[in-house]
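Removed from the display is one protein chain of the complex; every other protein chain stays in position.
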Amino acid sequence: MDIRFSSEHEAFRERVRAFLGEVLTEGWGTPTHPLPRSAQEQAEVGMWWERTVYEHGFAGLSWPREYGGQGLTWVEQVIFSEECARANAPAGVNGLGKGLLGPTLLVEGTEAQKKRFIPPLLAGEEIWCQGYSERNAGSDLASLNTRAVLEGDEWAITGQKIWTSNAHLADWCFVLARTDPTAPKHRGITFFLVPMHQPGVKVEPLVQLTGEAHFNSVTFDGARTPRENVVGPVNDGWRVANTILSFERGTTIIGRHAHYLREFETLLNAARQSLGENGPLARDSHYRQRLMQLWSEIEILRLHGYQVITQLQKRSRLGPEASMLKLYYSEMHKRLGELAMEVLGGAMPYVEGLESLAGGSLHRAFLWSRAETIFAGTSEIQKNVIAERVLGLPKDGRR
Amino acid sequence: MDIRFSSEHEAFRERVRAFLGEVLTEGWGTPTHPLPRSAQEQAEVGMWWERTVYEHGFAGLSWPREYGGQGLTWVEQVIFSEECARANAPAGVNGLGKGLLGPTLLVEGTEAQKKRFIPPLLAGEEIWCQGYSERNAGSDLASLNTRAVLEGDEWAITGQKIWTSNAHLADWCFVLARTDPTAPKHRGITFFLVPMHQPGVKVEPLVQLTGEAHFNSVTFDGARTPRENVVGPVNDGWRVANTILSFERGTTIIGRHAHYLREFETLLNAARQSLGENGPLARDSHYRQRLMQLWSEIEILRLHGYQVITQLQKRSRLGPEASMLKLYYSEMHKRLGELAMEVLGGAMPYVEGLESLAGGSLHRAFLWSRAETIFAGTSEIQKNVIAERVLGLPKDGRR
Amino acid sequence: MDFSYSDEQFMMYDSVLGLMRQEAGPSACRKTYRHGSAVARQLAGKLADQGVLGGGASEAHGGSGLSLLDYALLFEAAGQTLLPFPLVESFVVTTILQAFGEKEQQERWLSAIVSGETIPTIAWGDDSGRFGTGGVQAVRARGRTRLFGRRKFVPFAEISGLVLTPVYSTELNGVFLTLLDPHRAGVEIEPLHSLDGSYPLASLILNGCTVEEGELVWQGGNLWERALALAQVALAQEALGVAEEVFRNTVEYVKVREQFGGPVGRFQAVKHVAAEDYLLLESTRVANRYAAWLVSEGSPEGPLYAKMAKAYASDMARRVTGDAIQLHGGIGFTWDSDVHLYFKRAWRLAQELGRSTDLREQMARRVVDGQLEEGDGYGYSL
Partner (left out) sequence: MDFSYSDEQFMMYDSVLGLMRQEAGPSACRKTYRHGSAVARQLAGKLADQGVLGGGASEAHGGSGLSLLDYALLFEAAGQTLLPFPLVESFVVTTILQAFGEKEQQERWLSAIVSGETIPTIAWGDDSGRFGTGGVQAVRARGRTRLFGRRKFVPFAEISGLVLTPVYSTELNGVFLTLLDPHRAGVEIEPLHSLDGSYPLASLILNGCTVEEGELVWQGGNLWERALALAQVALAQEALGVAEEVFRNTVEYVKVREQFGGPVGRFQAVKHVAAEDYLLLESTRVANRYAAWLVSEGSPEGPLYAKMAKAYASDMARRVTGDAIQLHGGIGFTWDSDVHLYFKRAWRLAQELGRSTDLREQMARRVVDGQLEEGDGYGYSL
């Protein structure tokens, strides 16, 4: 065991730092620098960021060169993620494309699909959204009702999807739709790539409890996509969507700790200023205990990331135990948000302005973390997966 | 609302205090007074206590006078329990007789049964144990396998019961046994009163993790009991055992807070002496928070008791919501034990001697509380009961 | 031994809950998120019509002269219906005015409050962001008393005609409470965007406004302690109402929301959370009831149990409303679902008048540092 980064890796880290220093405006990422607040601004910055990362050769670090990737490893990926978090770099708008669709295509796609879709995805020229959940198919995703029917050389897709992040910006959507209504529910589903810019697609914002519209609902009303835009065999979409899933659940944690560490520092700063019965909370044993517990959990997330990278290097795939990582970080982030609000005390209701010791970033963590234990598989679903697929406990009455 | 005790009640409290002062030896209940430690000693003191309480007119305070009770109310019962806990009075050995069998007979027994069994029960002349659980019928009690067959005018009972407290001291056992093996599992069970002193009954101690043998296993090998010792109709024993159960789960909490408050005081004393990184733990904010949380929970248990008494006065019965109280106090007691062990720190492993700041009583609370969330319905079972019978959520896959 | 509300108390609860369900509820709450405290102004008349603003005011002033115990269920109703109105502050001000005000002060203010004409509020926060009496100084010069300083966390300040605020006087070397019309020269109200948009909070900045004799209600920090105890119990009851309402809705939701071939409420993961939440709710109920009784009776134990009730209720309500989001799944996270309204209110309530950890520390000063006294915990407090 040796988890020191090699000199090549350290050189890469320097390159990333230089890149971030060059493209981000002076002072970016420091508490006093105004970050984009409106949805419109955030989207514009996100689009710009996708292109900028690509142009400087940092998109698809671990992906094959032949499809526009950099042909490097997960180590470079974690370094890039850490440095971006440290600089508070903007969030891109193609996370689902890069996190889910790209890896799915690399494993399940035809050569033609890879050549056609991956390079523009990495270049930020085509933005992707995900058409999985429906109003009555949340945790029980396989009970989805969106239908697809083959009409000549095109599939016609009809149904309504929800929780589709960035659908209003997206050029394409990867969609799970039912193609055989007579088959058992996991069997008759197909994985489609569907263009968003067509008359049969309607996008409406879904405002979440933060007051922002991060999600959308997308209505497909006979939306078209050519026959070759099916990934994997027809009626085998459930497997296609799932084979890559635990892999993804694992890799999305890489570099994530750095983001939480930033929030921890903000929280620590608030605890130094905020007063309790015994003076500043950072001097109060109760809060010190909770702060150190949280810090430990963030550090352990970093170590889980190293474990994932090591496994990827040795076996190039992850087992279902990666499911635990989504459970781990989402529940931890909820505790971080709650602790932050408690620390703010009487000033907690103030989201903005001088009254807020934390400039609002802790409020966003607090509210947003309520969604993290729900989307991409609720905590309850993750626990079922661990219990059944890792520990081998018997299935319960789910059908 | 007015929860002040009346002057009559205060006079009763004085009577109880006088009684306790008279019968308990000087210094009893103070930390320096040696309490009975061996099982043998405890049993002897427990037997003596049953008789003494009866002789002084404090047995069956709320039970009808015609069966040897005192014809008073639950208010006198709570006062008596509080004062006993405050004086650290000995535990009796007929708790299951008084807590479960007596109330069951009062509701479900024939006049002859009440006349025959209740007076010696209250007098401490006949000790009772409970034959419910079996090795394969724990949480799923209704799947019990002990059989009873009518032979002439006597029932012959065969099977093995476990977790029967005080069976080695008992004269009688109330037993659930299957009388119709062809009926659905809840239907073919009958409630029997069985004499322990007969050849077909064998008692063996079951040592628990505290190292003491508080429980026993009881083997019935064709044990006999006369036909008239069936409570309620034959094959209706499940209902008999259960109608009274939630009533009992509620009333067993009355006065219990005073017992926990004693332990809290011991714990507080330990926290004043035990050192952490910031000096005595009683001055450390982290421990102060946990102590006050625990104190609040003990106080709230007292208030739950008042609520139960008020309901009993108004309606003379309790709903299934009383199930929550067993869940409440058992989980709380576990936290009390854990906090106590943490407070003892490095000295925690020392159960006895000068090294132990608490003289061992906190260790007993710590270890014993592990059983309290299991017996008389595990915490999981209690939550099911609340969810299904109080909140009306659908049953899951239990059969 | 009677540990229950009276039939009269329950009847008043039923009728006020009916009114509030009609006039408040999620829709009035959402309106306040959009339009601010103007909504409360409209509510005042309706609440007054049903005598809800009578609070501690005697009948002579048009009030009902009711105690905290009598009012406890109304605060629960306010929580259940997310009432966007400073009912707690109104009750505390009338109770204190009635008990400690001069006759003239009572005449000047009480009937105006009871009738809904004047909405009173309280400047709860000191300049350190806590709930002590600091932040405002009285300076006496040329026969006039002028106030300088800042108080924080003032609910509905913009529509309020009367603010109760503690003031420190160097001259008198002590704290007194003042009742102040904030719409006068030398007073500035600084509104702030709040997480709980249905309960606007503001800072009150005093730039030398003058106070008249009649505006000084009473001297001494004890009265502030009394106001805190009254309000802590009221907030604990409001938190109970918030949590029980969203809990009931959640239980009904999981009975009908189907996933995996049946209602999600059949899964133990759901049932056990619901059972634990129920236990917390019922425990809060008895804790609050006891605290309300002690404070109403003027027991010296009142403040201790008021803190206990507030801390316990706050922790409960944050947990129960958070669980409600989780048990609703994705829908619970949308703006259109009402769940977040309860969640945000629970968190705002929890942070007001002392964090739970602050309150427990205050309790520890008596229970841990002091000695348990004769009677403590053995049922004859008071």
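Going in written order, the chains are labelled A, B and C, and every chain counts its residues from 1.
Keep in mind that, in the parts below, a contact is a pair of C-beta atoms (placed from the backbone, for glycine too) under 8 Å apart; a residue touches a chain by one contact, two chains touch by 3 or more.
Since this is a predicted model, take the numbers as computed values, not measurements.
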Chains in view touching the one left out: A, B, C
Given B:L101, B:L344, B:A365 or B:V390, the one touching the chain that is not displayed: B:L344
Which residue of A:A282, A:L318 or A:L367 touches the chain not shown here: A:A282
Identified contact with the non-displayed chain, of A:R116, A:R302, A:K334 or A:H363: A:R302
Touch with the omitted chain, as defined above, among C:F267, C:Y290, C:Y305 or C:W335: C:F267
Where the unshown chain meets chain C, residue by residue: 267-269, 272
Absent chain, residues of chain A that touch it: 1-6, 9-10, 75, 78-79, 82, 86, 257-258, 261, 265, 268, 271, 282, 285, 288-289, 291-293, 295-300, 302-304, 306-307, 309-310, 313-314, 321, 324, 327-328, 380, 382-384, 386-388, 390-396
Residues of chain B in contact with the chain not shown: 133, 136, 138-140, 143, 162-163, 206-209, 211, 274-278, 284, 286-287, 338, 341-342, 344-353, 355, 363, 370-371, 373-375, 378-380, 383, 396-399
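The rule is short, and it goes like this: only the chains that are shown with their structure count from here on.
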Distance between chain centroids, defined by C-alpha means - chain A, chain B (Å): 52
Where chain A touches two or more other chains, by residue: 278, 284, 286-287, 396-397
Touching two or more other chains - residues of chain C: 262, 266-267, 270, 357, 361
